[in-house]
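Contents: one structure, followed by commentary.
As you look at this complex, bear in mind that one protein chain is not there, while each of the others sits in place.
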Amino acid sequence: MSSSTQKNNLFHRFDGVLWGNPVLALGLGVPFAVIATVSMRSAAVLAAAMLCTAVPVFLVASLCARYIPQWLRAVVYSLVSAAALIPLRALLFSLFPAVFDTLGVYYALMALNPAVMIPALSHRVTGEKPGFALLNALCYSLGFALVLFGIALIREPVGSGTIWGHPVEIPFQLAPAQYPFFGFILLGYFAAVYQFLERLFVLVARKRGRFLKNSKKSRREEEKIPDSGSQKEQKKKLTWFKRNQEEQAEEQTGHNDTEGITKKQLDK
Amino acid sequence: MKEFIPISKAHKTPKRSLTNRKPLILLSKDSSNAMMGDVVIAMLPLLVMACYFYGTRPLMVALWSVAACKLADSVCCLIARHKLMLGDLSPMVTGLVIAMLLPASVPYYIPVAAGLFAILVVKQPFGGTGNNLFNPAAAGFAFAAVCWPQTIFRYPQPMERMEAAGPVTVRLLEGSAYTLKLGGIPSIDWQELLLGNFAGPMGATHILVMATCLIFLLARKTADWRIPLGFISVAAVFSFFFARIPTSPLNSIYFELFSGSVIFTAIYMVTDPVTAPKTGWGRFVYGGLAGLLTMLFRYYGGFEQGGMFAVLVCNALSFSLDRCFISAKESVRRVYGELVNAKK
Partner (left out) sequence: MISILRRGIKPEQKKEPALNRDIQVFTENVAISRLIPETKDIDSISPEKIIEIARIAEIADELDGKPLWEKLESSRGKASGVAADALDDEPYLSSRLVLILQRREDVASGLRLCGKALGVEADKQFAAVFHSLIAFSTKIPDGEDMRIRRLNGKYPIDLAEREKGERSGVLYIGAGAMVHLHRAVFEMRRQTTAFVTLAGDCVSAPFNAELPLGMPLKRALEFCGLSEEPTYICTNGSLTASPVLDPESAFVEVDTKAILAFHRYDHAQPAPCIGCGRCMEVCPQQLPVFYLYQASLHKQLSLLRRMGYERCYGCGACTYACPSHLDLVPMLRQGKELVSAGLPEDLIQQSRETQEQPEPAQEAEAPEEVNAAGTPPSEVPEPVTVEDVKEPVGAVPTPESAGGEQEPVPAVPEEVGGEEAEEIAAMRETQFGREVLSTAENPEPEETEQPPNKDIDRDQMKKRSKKRQSEKKQSPEKGERAASETSPRASQKDVESAAGAARTRKAPARKDAPSGGAKATPKKAAARPVSSRKAAPKAPVKRPSRGTQAKEKQEVKKP
């Protein structure tokens, strides 16, 4: 998806929250969704960590990617996110000290979060405008956080009978909900429901003809905007060229219209 | 997968038009549903023995388990828009296997939960009947074992009959597998051990009955003989050479095999055709590997029984085993063909 399409398309501007959710649609950051969702607090910690790493990384990617050679970019981004995580830990430790025991190494692993790295390395963010990169960072973090909180909302009460640390009355408890296998299974179901809803949405939206890349409007807009890449360029040049001539043809055939119509009627 | 039509519609097929489908008279008289039916039939004697020992409660446990599985299966078929086959017996098999592995005193929510897990998580998301990668019954029981270990592995004493309804008031004992795990020798007479007159899973203790059922299944060709043979022989050899209890090696085989669910796993869980490999040699290796892993899990694992986990691990390997043997055969054939050509 090119940025131009996104700019044109209101819905795709907020990719990452629901539409291209990093965990459910792209499958990035699954370990975090499984390990950290044991309690809502750990989910909150990791969501905050994601936000605090995504924003600087995406900004760096959008502004400085040109100056960094391709092979070095991932390294630089990880260093940036690690640098961002350090002060965040100090802050979060003062708020939720116990969570870091549960998280263990996974907090530090957020420096290598694929939900941040992969979009940062893709053309979506690399070289785009910083404002757009910031928006992307926020969207992805929000999507990530939604999934984490959603899963934790089920696992914490069922597993340990608490929500955000406060004990809650739950009809049945399943201590093994704390085990990773349960997290994987829940994540799988979440992804399945998400895909079902996505397909449903696409079906509905297609009928309306809006909010979709492939809709006529966006396609025509795309064609008018010159795209990078030789093939695409030439393709579009020719279509434009053809279109030009179609328009000329139309002008010239104005006088033949009546004849055409009668013939059409005759044939029918 | 989406081609099957419900039995009710079959009789509405017009007799007058010509079809492409072969009439049954040109095909073998077997049916896959009948194969599942064979397995159900092979477990009914175990249920009868359990009822004899434990009263009517085992019947209710089995009913709850089967009902949960069947209902979940049907609901999933509707959701996935497969044609509903109400006569499909495979969820019944799953339900019965889960029930047989549980103690007769188990609270009803456990077989229901295990059955639901088996169908909703392990069987249907992978495609339903015939497409599951892992044995749903083994996975359901493993889930129950992980979630409620205390409840699952405490068995009532046989001949203390329990009612179907009402609380369970009998004394619960540890199974013989637990004794073995601690390094002790279960104090059970050999006749009792063979007849199943000792505390253990409600369907997995009746060794003689299970042996008969095994012969039945082998004769009907529902279970391939290679798998239980591999399983039991490797488990026996392992317990012979690496006895963990201070008796003679033969006694060790005897106790190890007849405690817990080793024989039951060998006959009903490992032989599941959907998840087992299809090549002959692959089946041998699969059975052997499952036997080995069962013994290892029993010796070194966290639970006293290891059959269900071993089956799950081997299910993951069954395609690889098949592929290995198929490629081996193909290369042998090619080499042989080249040799023959070279001779010419």
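Note that the chains are named A and B in the order they appear, and that numbering of residues resets to 1 at the start of each chain.
FYI, contacts are C-beta pairs under 8 Å (C-beta built on N, C-alpha and C of every residue); 3 or more make two chains touch, one makes a residue touch a chain.
Note that the structure is predicted; figures quoted are calculated from it, not measured.
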From the listed residues B:Thr19, B:Gln150 or B:Ser187, report the one that touches the chain absent from this view. B:Thr19
Interface with the undisplayed chain - residues on chain B: 1, 3-5, 7, 10-11, 13, 15-28, 30-36, 85, 90, 128-131, 221, 224, 273-280, 322, 326-327, 329-330, 333
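Operating definition for what follows: only the chains that are shown with their structure count from here on.
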Need the CA-centroid distance for the pair chain A / chain B, whole Å please. 43
Applying the document's contact rule, which stretches of chain A touch chain B when the two form their complex? 172, 174-176, 179, 181, 185, 188, 192
For the complex, give me every residue of chain B touching chain A. 109, 121, 125, 146-147
